[in-house]
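Omission of a single protein chain aside, the complex is shown with its protein chains in their original locations.
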Amino acid sequence: MKPMTKIMTSIGLGLFAIFSLLSTAYAAQDSLPVKKLVIAGPPAGVSNGLFHLLASDGFAEIAEEVEFILWSNPDQLRALALNGKVDFIAMPTNVAANLYNRGAPLALLNVSQWSVLWMISRDPNMKTLADFKGQEIAIPFRADMPDIVFTHLAERQGLIPSKDFQLNYTATPMDAMQLLIMRRVDHALLAEPALSMALRKTKSFPLSVIAPELHRSVDLQHEWARVMGTEARIPQAGIAVVGDQRKNIELVTRFETAYAKATQWCQDNQQQCGEEVAAQVPMLSAEAVSDALAAQVNHYATAFDAQHELQDFLQILLDKQPASVGGKLPDINFYANPNSQAQ
Amino acid sequence: MSALQIRNLQHKYALTEVLSNINLDLAAGETLALVGPSGCGKSTLLHIIAGLLIPSEALIKNDFRGTACMFQEPRLLPWKTAEDNITLGLKALHVPKLARRQQAQNIAKSLGLTADDLNKYPHELSGGMQSRIALGRALIIKPDLLLLDEPFSALDIGLKLELYRLLRQHITERGSSVLMITHDLMEAVRLADRIVMMIPEPGRLIGEFTLQQSHAERSETWIYQTTAKLMANDRIRIGFGLAEGSLNLTEHLHTQHSGCSI
Partner (left out) sequence: MNRLRNLLPNTLSYLWSGWGALASLLLFCAVWELVGEYYGDLILPGPLEVIGQLKLMFNSGIAGPELIISGRRTLYGLSLALAVGSLLGMLAGFSMTTSMLARPLITLLLGMPPIAWLVLAMLWFGLGDATPVFTVFIACLPIVFAGAMQGTRTLDNHLKAVAQVYRLPWHMRLTDIYLPHLASYLFPAWITALGTSWKVVVMAELLSTSDGIGAALAVSRAQLDTSSTLAWVVAVLGVLLAIEYLLLEPIKRHLERWRVGVSQ
(Lines give C-alpha, C1' and ligand atoms only; values in the text may rest on other atoms or scores of the structure.)
Protein backbone atom coordinates (compact mmCIF):
# COMPACT_ATOMS: atom_id res chain seq x y z
CA MET A 1 0.00 0.00 0.00
CA LYS A 2 1.15 3.47 -0.78
CA PRO A 3 2.01 5.70 2.22
CA MET A 4 -0.92 8.12 1.47
CA THR A 5 -3.42 5.30 1.43
CA LYS A 6 -2.02 3.90 4.67
CA ILE A 7 -2.56 7.18 6.44
CA MET A 8 -6.10 7.53 5.08
CA THR A 9 -6.98 4.03 6.22
CA SER A 10 -5.67 4.67 9.72
CA ILE A 11 -7.58 7.89 10.01
CA GLY A 12 -10.69 6.20 8.68
CA LEU A 13 -10.44 3.32 11.13
CA GLY A 14 -9.73 5.74 13.94
CA LEU A 15 -12.79 7.84 13.19
CA PHE A 16 -14.88 4.74 12.93
CA ALA A 17 -13.69 3.59 16.34
CA ILE A 18 -14.46 6.93 17.92
CA PHE A 19 -17.90 7.07 16.45
CA SER A 20 -18.68 3.53 17.56
CA LEU A 21 -17.60 4.34 21.07
CA LEU A 22 -19.64 7.48 21.14
CA SER A 23 -22.72 5.85 19.79
CA THR A 24 -22.63 2.94 22.16
CA ALA A 25 -22.08 5.35 25.01
CA TYR A 26 -25.02 7.32 23.74
CA ALA A 27 -27.08 4.22 23.37
CA ALA A 28 -26.24 3.17 26.84
CA GLN A 29 -27.65 6.42 28.10
CA ASP A 30 -30.79 5.95 25.97
CA SER A 31 -32.99 3.51 27.91
CA LEU A 32 -36.31 4.88 26.63
CA PRO A 33 -38.52 2.23 25.01
CA VAL A 34 -39.21 4.34 21.94
CA LYS A 35 -37.91 7.52 20.31
CA LYS A 36 -41.17 9.03 19.23
CA LEU A 37 -44.55 8.22 20.66
CA VAL A 38 -47.70 8.97 18.72
CA ILE A 39 -50.98 8.89 20.62
CA ALA A 40 -54.52 9.78 19.63
CA GLY A 41 -57.77 10.41 21.45
CA PRO A 42 -61.18 12.01 21.17
CA PRO A 43 -62.25 15.18 22.99
CA ALA A 44 -63.78 13.09 25.78
CA GLY A 45 -63.10 11.79 29.29
CA VAL A 46 -61.02 8.85 28.12
CA SER A 47 -58.31 11.28 26.99
CA ASN A 48 -58.08 13.12 30.31
CA GLY A 49 -55.17 11.01 31.50
CA LEU A 50 -53.37 11.59 28.22
CA PHE A 51 -53.78 15.34 28.47
CA HIS A 52 -52.44 15.33 32.01
CA LEU A 53 -49.41 13.37 30.93
CA LEU A 54 -48.80 15.77 28.07
CA ALA A 55 -49.15 18.80 30.36
CA SER A 56 -46.89 17.41 33.06
CA ASP A 57 -44.22 15.90 30.84
CA GLY A 58 -45.37 12.48 32.04
CA PHE A 59 -43.95 10.72 28.96
CA ALA A 60 -40.37 11.61 29.87
CA GLU A 61 -39.66 8.03 30.91
CA ILE A 62 -41.31 6.64 27.81
CA ALA A 63 -40.25 8.60 24.77
CA GLU A 64 -38.16 11.54 23.71
CA GLU A 65 -40.84 13.01 21.58
CA VAL A 66 -44.61 12.75 21.90
CA GLU A 67 -47.21 13.68 19.33
CA PHE A 68 -50.94 13.85 20.08
CA ILE A 69 -53.63 13.62 17.42
CA LEU A 70 -57.24 14.52 18.12
CA TRP A 71 -59.81 12.34 16.33
CA SER A 72 -63.46 13.36 16.11
CA ASN A 73 -65.25 10.92 13.80
CA PRO A 74 -65.11 7.20 13.06
CA ASP A 75 -63.48 7.66 9.67
CA GLN A 76 -60.55 9.50 11.19
CA LEU A 77 -60.29 6.86 13.87
CA ARG A 78 -60.17 4.05 11.36
CA ALA A 79 -57.52 5.83 9.32
CA LEU A 80 -55.37 6.33 12.42
CA ALA A 81 -55.76 2.70 13.45
CA LEU A 82 -54.66 1.47 10.05
CA ASN A 83 -51.98 3.87 8.89
CA GLY A 84 -49.29 2.22 10.97
CA LYS A 85 -48.05 5.46 12.47
CA VAL A 86 -49.97 5.63 15.76
CA ASP A 87 -49.01 3.69 18.88
CA PHE A 88 -51.87 4.23 21.34
CA ILE A 89 -55.42 5.34 20.63
CA ALA A 90 -58.12 6.17 23.16
CA MET A 91 -61.46 4.90 21.89
CA PRO A 92 -64.76 3.29 22.89
CA THR A 93 -64.46 -0.41 23.71
CA ASN A 94 -67.00 -1.54 21.11
CA VAL A 95 -65.17 0.37 18.39
CA ALA A 96 -61.93 -1.31 19.48
CA ALA A 97 -63.61 -4.71 19.22
CA ASN A 98 -65.09 -3.75 15.84
CA LEU A 99 -61.72 -2.71 14.43
CA TYR A 100 -60.06 -5.78 15.85
CA ASN A 101 -62.63 -8.11 14.32
CA ARG A 102 -62.25 -6.38 10.96
CA GLY A 103 -58.53 -6.97 10.96
CA ALA A 104 -56.96 -3.89 12.55
CA PRO A 105 -53.75 -4.67 14.42
CA LEU A 106 -54.67 -3.62 17.95
CA ALA A 107 -55.32 -4.84 21.46
CA LEU A 108 -57.32 -3.22 24.24
CA LEU A 109 -55.09 -2.21 27.10
CA ASN A 110 -57.47 -0.87 29.75
CA VAL A 111 -60.93 0.51 30.45
CA SER A 112 -60.96 3.89 32.18
CA GLN A 113 -64.47 5.13 31.42
CA TRP A 114 -67.24 3.29 33.22
CA SER A 115 -70.11 5.74 33.59
CA VAL A 116 -70.53 8.14 30.72
CA LEU A 117 -74.22 7.67 29.85
CA TRP A 118 -76.84 9.89 31.45
CA MET A 119 -80.27 11.26 30.71
CA ILE A 120 -80.74 15.02 30.69
CA SER A 121 -84.20 16.38 31.28
CA ARG A 122 -86.32 19.42 31.95
CA ASP A 123 -88.15 17.49 34.60
CA PRO A 124 -86.10 17.10 37.79
CA ASN A 125 -88.23 14.28 39.06
CA MET A 126 -87.29 11.45 36.69
CA LYS A 127 -85.88 8.49 38.57
CA THR A 128 -85.92 5.52 36.25
CA LEU A 129 -86.33 4.91 32.53
CA ALA A 130 -89.94 3.94 33.08
CA ASP A 131 -90.66 7.53 34.15
CA PHE A 132 -89.99 8.58 30.56
CA LYS A 133 -92.83 6.51 29.24
CA GLY A 134 -94.74 8.32 26.49
CA GLN A 135 -92.12 11.04 26.26
CA GLU A 136 -90.04 12.22 23.34
CA ILE A 137 -86.33 11.61 23.84
CA ALA A 138 -83.50 12.83 21.64
CA ILE A 139 -80.76 10.25 21.16
CA PRO A 140 -77.61 10.86 19.10
CA PHE A 141 -75.77 8.16 17.17
CA ARG A 142 -78.56 5.82 16.15
CA ALA A 143 -77.66 2.11 16.37
CA ASP A 144 -74.48 2.89 18.27
CA MET A 145 -73.55 2.07 21.84
CA PRO A 146 -75.69 4.63 23.72
CA ASP A 147 -78.76 3.67 21.69
CA ILE A 148 -78.17 -0.04 22.22
CA VAL A 149 -77.64 0.34 25.98
CA PHE A 150 -80.75 2.48 26.30
CA THR A 151 -82.86 0.04 24.30
CA HIS A 152 -81.52 -2.93 26.23
CA LEU A 153 -82.20 -1.36 29.62
CA ALA A 154 -85.68 -0.31 28.55
CA GLU A 155 -86.52 -3.77 27.30
CA ARG A 156 -85.21 -5.41 30.45
CA GLN A 157 -87.60 -3.21 32.41
CA GLY A 158 -90.49 -4.48 30.35
CA LEU A 159 -90.78 -1.43 28.11
CA ILE A 160 -90.97 -1.43 24.34
CA PRO A 161 -88.75 1.44 23.15
CA SER A 162 -90.43 1.88 19.78
CA LYS A 163 -93.88 2.13 21.39
CA ASP A 164 -93.34 3.53 24.85
CA PHE A 165 -91.01 6.32 23.86
CA GLN A 166 -90.88 8.73 20.97
CA LEU A 167 -87.26 8.29 20.02
CA ASN A 168 -85.88 11.19 18.06
CA TYR A 169 -82.53 10.20 16.62
CA THR A 170 -80.15 13.03 15.91
CA ALA A 171 -76.88 12.89 14.02
CA THR A 172 -74.72 14.39 16.75
CA PRO A 173 -74.97 15.32 20.45
CA MET A 174 -74.89 18.94 19.34
CA ASP A 175 -78.15 18.47 17.46
CA ALA A 176 -79.75 16.87 20.50
CA MET A 177 -78.59 19.80 22.59
CA GLN A 178 -80.09 22.24 20.09
CA LEU A 179 -83.43 20.51 20.29
CA LEU A 180 -83.29 20.71 24.07
CA ILE A 181 -82.42 24.38 24.07
CA MET A 182 -85.12 25.21 21.56
CA ARG A 183 -87.64 23.32 23.67
CA ARG A 184 -88.54 21.01 20.82
CA VAL A 185 -87.72 18.12 23.08
CA ASP A 186 -87.65 17.82 26.86
CA HIS A 187 -85.35 14.89 27.35
CA ALA A 188 -82.18 13.55 25.81
CA LEU A 189 -79.66 10.80 26.25
CA LEU A 190 -76.13 12.19 26.29
CA ALA A 191 -72.64 10.98 27.07
CA GLU A 192 -70.12 12.87 29.12
CA PRO A 193 -68.64 15.41 28.60
CA ALA A 194 -71.35 16.53 26.17
CA LEU A 195 -73.83 16.37 29.03
CA SER A 196 -71.84 18.61 31.34
CA MET A 197 -71.19 20.98 28.44
CA ALA A 198 -74.93 21.23 27.84
CA LEU A 199 -75.68 21.89 31.48
CA ARG A 200 -72.99 24.53 31.76
CA LYS A 201 -74.05 26.22 28.54
CA THR A 202 -77.67 26.54 29.48
CA LYS A 203 -76.87 27.89 32.92
CA SER A 204 -74.71 30.66 31.54
CA PHE A 205 -75.79 33.84 29.86
CA PRO A 206 -77.25 34.39 27.29
CA LEU A 207 -78.77 30.95 26.96
CA SER A 208 -79.90 30.94 30.57
CA VAL A 209 -82.44 33.58 29.67
CA ILE A 210 -84.23 31.58 27.03
CA ALA A 211 -83.26 28.00 27.68
CA PRO A 212 -85.28 25.80 29.90
CA GLU A 213 -83.99 24.57 33.20
CA LEU A 214 -82.13 21.39 32.41
CA HIS A 215 -81.16 18.79 34.96
CA ARG A 216 -78.87 15.81 35.05
CA SER A 217 -81.39 13.03 35.24
CA VAL A 218 -81.22 9.23 35.28
CA ASP A 219 -77.77 7.62 35.53
CA LEU A 220 -77.89 4.79 33.02
CA GLN A 221 -75.16 2.97 34.86
CA HIS A 222 -77.37 2.85 37.95
CA GLU A 223 -80.19 1.55 35.83
CA TRP A 224 -77.75 -1.04 34.54
CA ALA A 225 -77.00 -2.17 38.09
CA ARG A 226 -80.66 -2.21 39.02
CA VAL A 227 -81.75 -4.13 35.96
CA MET A 228 -78.81 -6.43 35.32
CA GLY A 229 -77.97 -7.11 38.94
CA THR A 230 -74.32 -6.11 38.60
CA GLU A 231 -72.15 -3.17 39.53
CA ALA A 232 -73.24 0.31 38.50
CA ARG A 233 -70.67 0.57 35.79
CA ILE A 234 -70.30 -0.24 32.07
CA PRO A 235 -66.90 -0.73 30.37
CA GLN A 236 -67.28 1.98 27.78
CA ALA A 237 -63.88 3.39 26.77
CA GLY A 238 -60.17 2.90 27.20
CA ILE A 239 -56.78 2.84 25.49
CA ALA A 240 -55.86 0.46 22.70
CA VAL A 241 -52.28 -0.27 21.74
CA VAL A 242 -51.87 -0.36 17.97
CA GLY A 243 -49.46 -1.86 15.50
CA ASP A 244 -45.98 -3.20 16.06
CA GLN A 245 -45.65 -1.60 19.49
CA ARG A 246 -47.94 -4.28 20.86
CA LYS A 247 -44.84 -6.42 21.11
CA ASN A 248 -42.84 -3.75 22.87
CA ILE A 249 -43.48 -5.02 26.41
CA GLU A 250 -41.38 -2.31 28.00
CA LEU A 251 -43.32 0.43 26.27
CA VAL A 252 -46.71 -1.07 26.95
CA THR A 253 -46.03 -1.62 30.63
CA ARG A 254 -44.63 1.85 31.19
CA PHE A 255 -47.46 3.44 29.28
CA GLU A 256 -50.09 1.53 31.22
CA THR A 257 -48.59 2.55 34.54
CA ALA A 258 -48.31 6.17 33.53
CA TYR A 259 -51.84 6.35 32.16
CA ALA A 260 -53.38 4.62 35.19
CA LYS A 261 -51.63 7.05 37.48
CA ALA A 262 -52.62 10.05 35.41
CA THR A 263 -56.25 8.98 35.30
CA GLN A 264 -56.31 8.62 39.06
CA TRP A 265 -54.69 12.02 39.44
CA CYS A 266 -57.44 13.55 37.28
CA GLN A 267 -60.05 11.97 39.47
CA ASP A 268 -58.34 13.42 42.56
CA ASN A 269 -57.65 16.87 41.12
CA GLN A 270 -60.73 17.53 39.10
CA GLN A 271 -60.45 21.26 38.73
CA GLN A 272 -56.81 21.29 37.67
CA CYS A 273 -57.44 18.44 35.32
CA GLY A 274 -60.28 20.41 33.79
CA GLU A 275 -58.00 23.36 33.23
CA GLU A 276 -55.28 21.23 31.68
CA VAL A 277 -57.71 19.60 29.28
CA ALA A 278 -59.39 22.85 28.29
CA ALA A 279 -55.99 24.35 27.55
CA GLN A 280 -55.31 21.63 24.99
CA VAL A 281 -58.81 21.11 23.61
CA PRO A 282 -60.54 24.42 22.83
CA MET A 283 -63.93 22.82 22.26
CA LEU A 284 -64.17 21.70 25.88
CA SER A 285 -64.57 24.02 28.84
CA ALA A 286 -62.70 23.47 32.07
CA GLU A 287 -65.86 23.42 34.19
CA ALA A 288 -67.53 20.87 31.95
CA VAL A 289 -64.57 18.53 32.22
CA SER A 290 -64.41 18.78 35.98
CA ASP A 291 -68.19 18.41 36.29
CA ALA A 292 -67.97 15.25 34.21
CA LEU A 293 -65.22 13.92 36.43
CA ALA A 294 -67.26 14.66 39.52
CA ALA A 295 -70.22 12.72 38.22
CA GLN A 296 -68.30 9.64 37.17
CA VAL A 297 -67.73 6.51 39.14
CA ASN A 298 -64.12 6.11 40.16
CA HIS A 299 -63.16 2.79 38.68
CA TYR A 300 -60.29 1.61 36.54
CA ALA A 301 -59.25 -1.79 35.25
CA THR A 302 -56.94 -3.28 32.67
CA ALA A 303 -58.67 -4.96 29.77
CA PHE A 304 -57.30 -8.28 30.89
CA ASP A 305 -58.79 -7.93 34.35
CA ALA A 306 -62.08 -6.63 33.02
CA GLN A 307 -62.41 -9.36 30.44
CA HIS A 308 -65.57 -10.80 31.87
CA GLU A 309 -67.44 -7.53 32.11
CA LEU A 310 -66.25 -6.58 28.64
CA GLN A 311 -67.47 -9.81 27.15
CA ASP A 312 -70.89 -9.49 28.79
CA PHE A 313 -71.13 -5.95 27.49
CA LEU A 314 -69.98 -6.78 24.00
CA GLN A 315 -72.38 -9.71 23.89
CA ILE A 316 -75.31 -7.37 24.47
CA LEU A 317 -74.11 -5.14 21.64
CA LEU A 318 -73.57 -8.18 19.46
CA ASP A 319 -77.11 -9.39 20.03
CA LYS A 320 -78.67 -6.09 19.07
CA GLN A 321 -76.39 -4.67 16.39
CA PRO A 322 -73.79 -7.22 15.36
CA ALA A 323 -72.17 -4.80 12.94
CA SER A 324 -71.31 -2.43 15.77
CA VAL A 325 -68.79 -4.90 17.20
CA GLY A 326 -67.74 -6.45 13.92
CA GLY A 327 -70.01 -9.48 13.82
CA LYS A 328 -68.57 -11.59 16.64
CA LEU A 329 -66.96 -11.47 20.06
CA PRO A 330 -63.22 -10.75 19.82
CA ASP A 331 -60.88 -13.59 20.75
CA ILE A 332 -58.42 -13.71 23.62
CA ASN A 333 -55.74 -11.76 21.77
CA PHE A 334 -57.92 -8.69 21.86
CA TYR A 335 -57.27 -8.25 25.55
CA ALA A 336 -53.67 -7.08 25.99
CA ASN A 337 -51.96 -9.40 28.41
CA PRO A 338 -49.18 -7.63 30.29
CA ASN A 339 -47.57 -10.88 31.24
CA SER A 340 -47.57 -12.58 27.90
CA GLN A 341 -44.45 -12.56 25.70
CA ALA A 342 -46.20 -13.59 22.52
CA GLN A 343 -48.41 -10.71 21.43
CA MET B 1 -111.06 51.19 -54.29
CA SER B 2 -107.76 50.35 -52.79
CA ALA B 3 -107.74 47.58 -50.29
CA LEU B 4 -104.71 49.00 -48.53
CA GLN B 5 -104.37 52.69 -47.91
CA ILE B 6 -101.62 54.29 -45.88
CA ARG B 7 -101.55 58.01 -45.12
CA ASN B 8 -99.03 60.11 -43.25
CA LEU B 9 -97.13 57.24 -41.82
CA GLN B 10 -94.33 58.28 -39.51
CA HIS B 11 -92.17 55.95 -37.53
CA LYS B 12 -89.49 56.73 -34.99
CA TYR B 13 -87.10 54.24 -33.49
CA ALA B 14 -85.72 55.72 -30.30
CA LEU B 15 -85.09 59.31 -31.41
CA THR B 16 -84.33 58.56 -35.02
CA GLU B 17 -86.99 59.06 -37.62
CA VAL B 18 -86.99 55.88 -39.65
CA LEU B 19 -89.98 56.50 -41.88
CA SER B 20 -91.29 59.89 -42.84
CA ASN B 21 -94.51 60.88 -44.49
CA ILE B 22 -95.24 57.60 -46.24
CA ASN B 23 -98.37 57.53 -48.38
CA LEU B 24 -99.15 54.30 -50.15
CA ASP B 25 -102.01 52.60 -51.93
CA LEU B 26 -102.31 48.99 -52.88
CA ALA B 27 -105.24 47.76 -54.92
CA ALA B 28 -106.65 44.26 -54.97
CA GLY B 29 -104.79 42.03 -57.35
CA GLU B 30 -101.95 44.48 -57.72
CA THR B 31 -98.29 43.62 -57.28
CA LEU B 32 -96.29 46.50 -55.83
CA ALA B 33 -92.52 46.38 -55.58
CA LEU B 34 -90.68 48.46 -53.00
CA VAL B 35 -87.09 49.15 -53.99
CA GLY B 36 -84.34 51.21 -52.46
CA PRO B 37 -80.86 51.03 -50.98
CA SER B 38 -80.14 49.34 -47.66
CA GLY B 39 -81.43 51.01 -44.57
CA CYS B 40 -84.20 52.97 -46.24
CA GLY B 41 -86.86 51.42 -44.10
CA LYS B 42 -88.44 49.00 -46.56
CA SER B 43 -88.44 46.13 -44.11
CA THR B 44 -89.79 48.36 -41.36
CA LEU B 45 -92.65 49.43 -43.59
CA LEU B 46 -93.41 45.84 -44.46
CA HIS B 47 -93.37 44.84 -40.81
CA ILE B 48 -95.83 47.62 -40.06
CA ILE B 49 -98.15 46.45 -42.79
CA ALA B 50 -97.82 42.86 -41.54
CA GLY B 51 -98.89 44.00 -38.11
CA LEU B 52 -95.59 43.13 -36.48
CA LEU B 53 -94.79 46.75 -35.61
CA ILE B 54 -96.94 49.60 -34.43
CA PRO B 55 -96.03 52.85 -36.19
CA SER B 56 -95.56 56.07 -34.26
CA GLU B 57 -98.17 57.83 -36.37
CA ALA B 58 -100.25 56.59 -39.23
CA LEU B 59 -103.64 56.26 -40.84
CA ILE B 60 -103.97 52.76 -42.23
CA LYS B 61 -106.90 51.10 -43.85
CA ASN B 62 -106.40 47.45 -44.56
CA ASP B 63 -109.25 45.54 -46.15
CA PHE B 64 -107.30 42.43 -47.01
CA ARG B 65 -108.72 39.38 -45.33
CA GLY B 66 -105.84 36.94 -45.24
CA THR B 67 -102.19 37.98 -45.00
CA ALA B 68 -99.16 35.76 -45.48
CA CYS B 69 -95.54 36.67 -45.15
CA MET B 70 -92.26 35.42 -46.51
CA PHE B 71 -89.08 36.60 -44.85
CA GLN B 72 -85.47 36.81 -45.93
CA GLU B 73 -84.72 33.54 -44.14
CA PRO B 74 -87.04 30.56 -44.45
CA ARG B 75 -87.87 30.77 -40.71
CA LEU B 76 -89.16 27.23 -40.45
CA LEU B 77 -89.88 25.61 -37.09
CA PRO B 78 -86.92 23.27 -36.66
CA TRP B 79 -88.84 20.76 -34.61
CA LYS B 80 -91.60 20.23 -37.13
CA THR B 81 -91.49 18.28 -40.36
CA ALA B 82 -91.74 20.04 -43.71
CA GLU B 83 -95.37 19.06 -43.96
CA ASP B 84 -96.22 20.45 -40.53
CA ASN B 85 -94.37 23.64 -41.37
CA ILE B 86 -96.30 24.11 -44.59
CA THR B 87 -99.65 23.56 -42.89
CA LEU B 88 -98.90 25.84 -39.93
CA GLY B 89 -101.21 28.57 -41.15
CA LEU B 90 -103.96 26.04 -41.90
CA LYS B 91 -103.72 24.62 -38.40
CA ALA B 92 -104.13 28.14 -37.05
CA LEU B 93 -107.31 28.41 -39.12
CA HIS B 94 -108.58 25.20 -37.50
CA VAL B 95 -108.51 23.16 -40.67
CA PRO B 96 -108.79 19.47 -39.73
CA LYS B 97 -105.78 17.21 -39.97
CA LEU B 98 -106.78 15.13 -42.94
CA ALA B 99 -107.62 18.19 -45.01
CA ARG B 100 -104.33 19.78 -44.05
CA ARG B 101 -102.41 16.72 -45.12
CA GLN B 102 -104.24 16.61 -48.43
CA GLN B 103 -103.57 20.26 -49.20
CA ALA B 104 -99.94 19.88 -48.25
CA GLN B 105 -99.53 17.00 -50.66
CA ASN B 106 -101.18 19.00 -53.40
CA ILE B 107 -99.01 22.03 -53.01
CA ALA B 108 -95.91 19.92 -52.55
CA LYS B 109 -96.24 18.73 -56.13
CA SER B 110 -96.20 22.24 -57.49
CA LEU B 111 -93.35 23.14 -55.16
CA GLY B 112 -91.28 20.26 -56.45
CA LEU B 113 -91.14 18.41 -53.13
CA THR B 114 -91.49 14.64 -52.88
CA ALA B 115 -93.52 12.77 -50.27
CA ASP B 116 -90.25 11.82 -48.58
CA ASP B 117 -89.21 15.44 -48.33
CA LEU B 118 -92.44 16.28 -46.59
CA ASN B 119 -91.48 13.98 -43.72
CA LYS B 120 -88.04 15.42 -43.21
CA TYR B 121 -86.99 18.01 -40.69
CA PRO B 122 -85.71 21.39 -41.87
CA HIS B 123 -82.09 20.75 -41.02
CA GLU B 124 -82.11 17.78 -43.38
CA LEU B 125 -83.20 19.91 -46.30
CA SER B 126 -81.21 22.26 -48.46
CA GLY B 127 -81.63 26.04 -48.32
CA GLY B 128 -83.51 26.02 -51.58
CA MET B 129 -85.97 23.44 -50.34
CA GLN B 130 -86.48 25.39 -47.15
CA SER B 131 -87.35 28.47 -49.18
CA ARG B 132 -89.82 26.44 -51.17
CA ILE B 133 -91.43 25.23 -47.97
CA ALA B 134 -91.65 28.81 -46.72
CA LEU B 135 -93.37 29.77 -49.97
CA GLY B 136 -95.69 26.83 -49.64
CA ARG B 137 -96.52 27.89 -46.12
CA ALA B 138 -97.45 31.33 -47.40
CA LEU B 139 -99.44 30.20 -50.44
CA ILE B 140 -101.36 27.34 -48.90
CA ILE B 141 -103.61 29.61 -46.86
CA LYS B 142 -104.66 31.36 -50.06
CA PRO B 143 -103.95 34.85 -48.77
CA ASP B 144 -105.38 38.02 -50.23
CA LEU B 145 -102.23 39.92 -49.43
CA LEU B 146 -98.82 38.40 -49.77
CA LEU B 147 -95.93 40.24 -48.16
CA LEU B 148 -92.49 39.32 -49.43
CA ASP B 149 -89.35 40.60 -47.73
CA GLU B 150 -86.58 39.81 -50.20
CA PRO B 151 -87.22 36.08 -49.86
CA PHE B 152 -85.43 35.14 -53.07
CA SER B 153 -82.27 37.16 -52.56
CA ALA B 154 -80.12 34.22 -51.46
CA LEU B 155 -81.21 31.76 -54.12
CA ASP B 156 -79.58 30.77 -57.39
CA ILE B 157 -81.05 32.02 -60.66
CA GLY B 158 -82.64 28.73 -61.65
CA LEU B 159 -84.52 28.38 -58.38
CA LYS B 160 -85.48 32.04 -58.48
CA LEU B 161 -87.11 31.72 -61.88
CA GLU B 162 -88.97 28.61 -60.74
CA LEU B 163 -90.36 30.32 -57.69
CA TYR B 164 -91.27 33.44 -59.67
CA ARG B 165 -93.31 31.18 -61.92
CA LEU B 166 -95.08 29.63 -58.97
CA LEU B 167 -95.79 33.01 -57.52
CA ARG B 168 -97.22 34.42 -60.71
CA GLN B 169 -99.31 31.31 -61.15
CA HIS B 170 -100.80 31.77 -57.71
CA ILE B 171 -101.41 35.46 -58.22
CA THR B 172 -103.16 34.84 -61.53
CA GLU B 173 -105.31 32.07 -60.06
CA ARG B 174 -106.27 33.79 -56.85
CA GLY B 175 -106.03 37.46 -57.72
CA SER B 176 -103.93 38.14 -54.61
CA SER B 177 -102.16 41.40 -54.02
CA VAL B 178 -98.46 41.33 -53.42
CA LEU B 179 -96.21 43.81 -51.69
CA MET B 180 -92.65 42.77 -52.33
CA ILE B 181 -89.39 44.24 -51.18
CA THR B 182 -86.40 43.75 -53.36
CA HIS B 183 -83.09 45.34 -54.13
CA ASP B 184 -82.99 43.55 -57.44
CA LEU B 185 -84.57 45.84 -60.04
CA MET B 186 -84.90 43.03 -62.53
CA GLU B 187 -86.94 41.00 -60.08
CA ALA B 188 -89.21 43.99 -59.58
CA VAL B 189 -89.61 44.45 -63.31
CA ARG B 190 -90.34 40.79 -63.77
CA LEU B 191 -93.01 40.50 -61.14
CA ALA B 192 -94.50 43.91 -60.30
CA ASP B 193 -97.21 46.09 -61.72
CA ARG B 194 -95.87 49.16 -60.00
CA ILE B 195 -92.49 50.00 -58.56
CA VAL B 196 -92.10 52.47 -55.72
CA MET B 197 -88.68 53.76 -54.72
CA MET B 198 -87.50 54.76 -51.26
CA ILE B 199 -84.39 56.43 -49.95
CA PRO B 200 -83.07 56.44 -46.39
CA GLU B 201 -82.54 58.94 -43.60
CA PRO B 202 -85.36 59.31 -43.11
CA GLY B 203 -87.11 56.61 -45.15
CA ARG B 204 -89.34 58.32 -47.69
CA LEU B 205 -90.81 57.72 -51.10
CA ILE B 206 -89.20 59.48 -54.01
CA GLY B 207 -90.56 57.85 -57.10
CA GLU B 208 -93.24 55.70 -58.60
CA PHE B 209 -93.05 53.82 -61.89
CA THR B 210 -95.93 51.96 -63.43
CA LEU B 211 -95.18 49.05 -65.77
CA GLN B 212 -97.77 49.05 -68.52
CA GLN B 213 -96.92 45.76 -70.13
CA SER B 214 -99.22 42.92 -69.08
CA HIS B 215 -97.52 39.97 -67.45
CA ALA B 216 -98.41 37.52 -70.16
CA GLU B 217 -96.56 39.65 -72.68
CA ARG B 218 -93.42 40.32 -70.71
CA SER B 219 -90.65 38.69 -72.68
CA GLU B 220 -87.10 38.31 -71.45
CA THR B 221 -86.01 40.98 -73.88
CA TRP B 222 -88.62 43.42 -72.62
CA ILE B 223 -87.54 42.71 -69.03
CA TYR B 224 -83.88 43.46 -69.76
CA GLN B 225 -84.72 46.56 -71.71
CA THR B 226 -87.05 47.98 -69.10
CA THR B 227 -84.54 47.26 -66.34
CA ALA B 228 -81.86 49.07 -68.29
CA LYS B 229 -84.19 52.02 -68.81
CA LEU B 230 -84.89 52.16 -65.11
CA MET B 231 -81.23 51.88 -64.24
CA ALA B 232 -80.62 54.91 -66.45
CA ASN B 233 -83.35 56.93 -64.79
CA ASP B 234 -81.94 59.90 -62.93
CA ARG B 235 -84.01 59.62 -59.85
CA ILE B 236 -83.19 55.96 -59.46
CA ARG B 237 -79.51 56.54 -59.98
CA ILE B 238 -79.38 59.30 -57.40
CA GLY B 239 -81.46 57.24 -55.01
CA PHE B 240 -79.08 54.30 -55.19
CA GLY B 241 -76.09 56.57 -54.87
CA LEU B 242 -74.86 55.95 -58.40
CA ALA B 243 -74.98 59.65 -59.26
CA GLU B 244 -74.68 62.93 -57.48
CA GLY B 245 -77.68 65.10 -56.94
CA SER B 246 -80.56 65.74 -54.61
CA LEU B 247 -84.12 64.56 -54.77
CA ASN B 248 -87.33 66.23 -53.87
CA LEU B 249 -90.20 64.22 -52.64
CA THR B 250 -92.36 62.54 -55.19
CA GLU B 251 -95.66 64.00 -56.14
CA HIS B 252 -98.34 61.60 -55.29
CA LEU B 253 -101.31 60.75 -57.36
CA HIS B 254 -103.39 61.27 -54.29
CA THR B 255 -103.28 64.64 -52.59
CA GLN B 256 -102.37 64.79 -48.98
CA HIS B 257 -105.20 64.75 -46.55
CA SER B 258 -105.18 65.94 -43.05
CA GLY B 259 -107.58 64.67 -40.51
CA CYS B 260 -109.88 63.09 -43.00
CA SER B 261 -111.33 59.81 -41.92
CA ILE B 262 -110.74 57.01 -44.33
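Order as written gives the chain letters A and B; numbering starts at 1 within each chain.
One rule holds in what follows: a residue touches a chain if its C-beta (ideal position, glycine included) is under 8 Å from a C-beta of that chain, and two chains touch if they have at least 3 such contacts.
Since we're looking at a predicted model, the values are computed, not measured.
Trainee: Of the residues A:6, A:127 or A:184, which one touches the chain left out of the display?
Mentor: Final answer for the missing-chain contact: A:184.
Trainee: Which of A:8, A:70 or A:171 touches the chain that is not shown?
Mentor: A:171
Trainee: Looking at B:71, B:222 or B:240, which residue reaches the missing chain?
Mentor: Only one of B:71, B:222 or B:240 touches the chain omitted from view, namely B:71.
Trainee: So one chain is hidden, and I want to know which residue out of A:63, A:86 or A:99 touches that hidden chain in the complete assembly.
Mentor: Residue touching the chain left out of view: A:99.
Trainee: Out of B:106, B:119 or B:233, which touches the unshown chain?
Mentor: B:119
Trainee: Across the whole complex, list the residues on chain B that are touched by the chain not included here.
Mentor: Against the missing chain, chain B presents residues 47, 50-52, 67-69, 71, 73, 75, 77-81, 88-89, 91-92, 119-121, 123-124, 137, 141, 147.
Trainee: Residues on chain A that touch the omitted chain in the whole complex?
Mentor: That gives, for chain A, the contact residues 74-75, 78, 82, 95, 98-99, 102-104, 141-144, 167-171, 175, 178, 182, 184, 321, 323-324, 326.
Here, only the chains that are shown with their structure count from here on.
Trainee: Counting only Cα atoms for the centres, state how far chain A is from chain B in Å.
Mentor: Centre separation, chain A to chain B: 89 Å.
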